[in-house]
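Note that this complex is displayed minus one protein chain, with the remaining chains in position.
Right after this comes chain A.
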Amino acid sequence: MSTGTPVDGSPEHANVVLGAPEIARALTRIAHEILERNKGGDDVVLLGIPTRGLPLARRLAARLADVEPGLDPAALAGSLDVTMYRDDLAHQPTRTIGATDIPGDGLDGRVVVLVDDVLYSGRTIRAALDAISDLGRPRAVQLAALVDRGHRELPIRADYVGKNLPTATTERVRVLLAETDGRDAVLIEGGTR
């Protein structure tokens, strides 16, 4: 689940687990893994889950296009808002609905790679799977997460992980990205670390 809170810039009690170079390396590695596993990027669609999955999907698309020059990064990345498919809407303050933007010729027959910043309970991904099934019928759906912090509540697992980060449930994982927060970093806050 994305931590999704606005950044107040008070990282006093925060541990920086990944800095900008580590994030860049992780994304490059994931891009290569995606290409290897799918034997090229021709059928791949990267769907970022707002807010922070979206810039990650765009960065991955740019890296895929770097490796395979025939690919158009703009036609590779889209965004998938899952707010209306969540099962916890009644337990949280009302969420703002983001945009869903499917690139190119839709999802039918393609390989969809869902991209999110933090993989936690798995409920966001479950909602994303529901959302995808309303949009089309992909050949396969894969999952890329920058950070996997554990504590899954559903039988869901990522295909591509930037960093496995064992955490306590009392801790908070925050992903900062240059596009939304001005800098790249992954922080752990709170808990007894």
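The criterion applied here is as follows: contacts are C-beta pairs under 8 Å (C-beta built on N, C-alpha and C of every residue); 3 or more make two chains touch, one makes a residue touch a chain; residues count from 1.
The criterion applied here is as follows: contacts and distances are computed from a predicted model.
Student: Out of "NADH-quinone oxidoreductase subunit I", "Aspartate carbamoyltransferase", "Ribose transport system substrate-binding protein" or "Branched-chain amino acid ABC transporter permease", which one is the UniProt protein name for the chain not included here?
Tutor: From the choices "NADH-quinone oxidoreductase subunit I", "Aspartate carbamoyltransferase", "Ribose transport system substrate-binding protein" or "Branched-chain amino acid ABC transporter permease", the unshown chain carries the UniProt name "Aspartate carbamoyltransferase".
Student: Of the residues A:20, A:99 or A:168, which one touches the chain left out of the display?
Tutor: Going through A:20, A:99 or A:168 one by one, A:99 is the residue touching the chain not shown.
Student: One chain isn't shown here. Among A:35, A:84 or A:156, which residue touches it?
Tutor: A:84
Student: Which parts of chain A are in contact with the chain that was left out?
Tutor: Given the touch definition above, chain A has residues 81, 84-85, 89-100, 130, 134-135 touching the missing chain.
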